[in-house]
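Encoded as structure tokens, the structure appears first; notes follow it.
Removed from the display is one protein chain of the complex; every other protein chain stays in position.
Then we have subunit A:
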Amino acid sequence: MRFVLRLLSPVLGLLVAAVGLITTIEVVTAWVAPASSPLVVPWPTWQAALLSSTWSSPVVRGVAIGVGVVGLLVLLVALVARRHDVRLTDPVPEVTVTTSPRSLARAVGHEVRSHADVVSASVVASSKKVVIKAGTLDAPDDVRAGVRERVDELLSRLPLARRPRVSVSVAATKGVK
């Protein structure tokens, strides 16, 4: 969502600038050379439409609902676009160490797949939680304990600032061993 924010922000800025520019141009044109007005946007048509519609007309309400919904979406984009870095403990005071959730998931995934009895695995990680789904041809409960042990060992090796909760689910996969 940070990408959307970085895209949306300059677009909104340019929109504001365009509104300002067009307002200035139209007002100056209508004042200095009324004959050539409207120059860019057909504002007399808009003016007539605004004069003839009331606050309670359905078109006005529809447009207002549309504007409100767009506002809500813009607000959501801005609120959701934050970084999801996984913090590691700082080795010295002036150094901050982070990793990405994807990188943590990759490390956990490698560890899980290196278990001999695991045939498939998917990992989703954040700084708070690591969710592991694995498939096996053996008894799922035994493999689950083994996987959890490996992941716990990996997480204790990594100097994470806060240890995420680990949830492991192992399902039996059909196949021949």
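Some notes on this structure:
Heads up, the rule we're going with is that a residue touches a chain if its C-beta (ideal position, glycine included) is under 8 Å from a C-beta of that chain, and two chains touch if they have at least 3 such contacts; residues count from 1.
By our rule, contacts and distances are computed from a predicted model.
Missing chain, UniProt name from the options "Sodium:solute symporter family protein", "CbtB-domain containing protein", "ABC transporter permease" or "Alkaline shock response membrane anchor protein AmaP": "Alkaline shock response membrane anchor protein AmaP". Those residues of subunit A that touch the chain absent from the view are 2, 5-6, 8-10, 12-25, 27-28, 31, 47, 50-57, 60-61, 63-79, 81, 83, 85, 88, 90-100, 103-104, 106-107, 110, 114, 157-159.
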